[in-house]
Each structure stands twice: as structure tokens, then as C-alpha cells.
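Accompanying notes for the structure given below.
Apart from one protein chain that is not included, each protein chain of the complex appears where it belongs.
Moving on to chain A:
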Amino acid sequence: MTVVDNPHGSPGLATAEERSRFETIVAGAREDGVEIVHYEPPFPAPGTRGERRLQRIVAGCFLTTGGLATAFLVTYIWWPWEYDRDSLLHNMYTPVLGLTLGLALVATGFGIMIWGKKLIPHEVSIQERHDGPSSDHDRSMATSTLLYMGDEMGLKRRPLLGLSLLAGVAPVGLAAAAPLIGGLIKDPHKPVEGGTGSPLMTTAWGPGIRLTREDGTPIRPEDISTGGQLTVFPGVPEGHTNVHADSPTLLIHLRGQDMAELRDNLTGTNVGATWGDFVAYSKICTHAGCPASLFEQQTNRLLCPCHQSQFLVTDNAKPVFGPATRRLPMLHISVDDEGYFVATSDYKVAIGPGFWERP
């Protein structure tokens, strides 16, 4: 078969020496099961105008890379990079880095691509696949070797060895796994220090604990206007931090008729939880634990922005839309002698997302 199938007649390999070198390549490929069936230099003769033009383009790409990479270095070192919000120069630092580095790399890529696609002979090679199973001979040899190995071990004749090995290895495996997993395991229902009951069921609230703002200051009823709401935290050390991520609560000052509606609707443990026109709900969504923080005054709905569960404030924060299934728990509140809001107990039910042990 003709190895070089070139429409121009000449394979572009002018001299006998070049041809014989190519034949070596072809012979080598054939030994690897590869047949080069079409091999066509991109230009009929070396040094044509088209070739020189492509050479210049590729060289141009690489020189562009060099220029841009240098620009990247210069920018990186000398550009005013320290943060200064009002400085346009500073704000351009990252974009200029990206532009110079990115374009430098893209230019290299194009240079290499054009080189590979346009300046190197185009070829079609065919390689045979050797799919499917090994030869019967190989398979039977391998199988007998394996079986013989088994016989040499003599597990069949000496069953005690097998059993004792198994009995020995299994505990070693478990012993290796135990510290890896065992160190992690922590009982979710063990009370934390100073706490009572499962941490999943309790929060930092309790009788007499003041409702405070994020900065720790207590709140008087007149601090919240009608229709207003405020996120409150337990007045305990670190009460507003993530240490008590289960305790954030929403204190809402309802309008008179809304409060009357809510008072009519109060059920179960919620009876007696409100104070005046004020009601306090857990802010932690009973669906996935995001803060249900968007209060829509007109419809008296609380919306959790994560999965859009909606809770009706005037009806025990009952879920009215979205994936949540349980009400937001209500915190029992009152006002102490000094006129500040306090909780009269912890939440009566577990706050936050549901879990298996939750009754």
C-alpha cells in the first residue's frame, strides 16, 4: 500500500534520505500496530509564502505572550496594590493582572495551536484495537496458577489457619477503624456544661433572662413602634454570638386588632406567652434553620428567604406556604420590675429543624 497519499503527487519529502527516514518511522509505527495511511506536509514545498506567513503569526503570538507576561510582572510589582477604596488605580489592580496574565496565556495557547495544526504535517493513522478477553491460553494459565497458589496455601486442608486468620484480622480492622470514627462521636442529647436537658431541645433562654439587642442593651416596650419588629438575643454572656445560634428571637409589636386575632388563636403551650401587644417567635426556621427574618407587615407573614417557608404571625406562626411543617415556637415573655422585657421560661418545644428523636 502507498503510505504517502498526497494529492499533490509529491509527499513533500524531497530527498532520498528524507524518504528513508520516513520509512523508518512508518516501519516503527507498524510494529506498534499503527498504520500511517495518509501523511501530508502542510505546504507543497518548504519555505512557501504561506508557511512564512504562519511562522510570523506563531512568532507574533509568542512575542505577545512575552510582552504581556512582562506587563503582568511589572503590574504585580509596581502597581499600587494596597487597598484604597477611592483610588481608581488600586481598583484596576486585579483586572489588569487578570488581563495581562489571561491574554498572555491565551496568546501562548493560540501560538501552540496554530503551530500544531497548521505547520505540522497532517496525517491519518489507523491503530488496531485489541478488545475483548485475553486469549484462552493466557486465561487458562492464569487460572491454574491462581488455583495452584491456593492449593499451596492449603487452606482447604488446613481450615484452622483460615478461621484463625479471619478471627485475628477482623478485630485488627475494627481496632484501626474505631479511633478514626470513635473520636468524632458525640452524644447529641448530653446536656452541655451548666445546661439541663438535651441541647437539641433547649436554648439559652430561661426564666428572668432579659431580651437584649445585639449590643446587649435591654428593651422596653416603648422601644418598638406598632407594627415594628426587632431581633432579640438572650441577655446572657455571648448571648448574641453564634455560641447561642439557636436562641435568636423575633420580637414583634402587633397592631391592636392583629393581636386580638392572635389571642383568639393561641393554642397549646402558646397560651399566655404574649405580653400586651407583643409576641416573640424563634427566628430559627423550623425547616432548615435559616433565620426566618423577612416580616411582611401587611399580611402579617414571616418569610424565610432560604426556602421560602411562610409563617402566619397572627396564628401561632403556623406555616402557610413552602416546605416548613411546624410552627415557629413562641417564647413566653413578660416585663420585669424595671420595665424591660424578660423571658419567663425557655421555649416549650424544640426550636429549629426537625430530627428523628423530636417527639
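Everything that follows uses one rule, which is that contacts are C-beta pairs under 8 Å (C-beta built on N, C-alpha and C of every residue); 3 or more make two chains touch, one makes a residue touch a chain; residues count from 1.
We adopt the following convention: contacts and distances are computed from a predicted model.
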Tell me the UniProt protein name of the chain this structure doesn't show, selecting from "Macrolide export ATP-binding/permease protein MacB", "Cytochrome bc1 complex cytochrome b subunit", "Rod shape-determining protein MreD" or "Thioredoxin family protein". "Cytochrome bc1 complex cytochrome b subunit"
Which of A:E17, A:E82 or A:E222 touches the chain that is not shown? A:E82
Touching the absent chain: which residues on chain A qualify? 28-29, 31-32, 34, 36-37, 76, 81-83, 85, 94-99, 101-113, 115-117, 120, 122-129, 131-132, 184-189, 192, 199-200, 231, 233, 240-242, 244-246, 248, 283-284, 287-291, 293-294, 305-309, 319, 321-326, 352-359
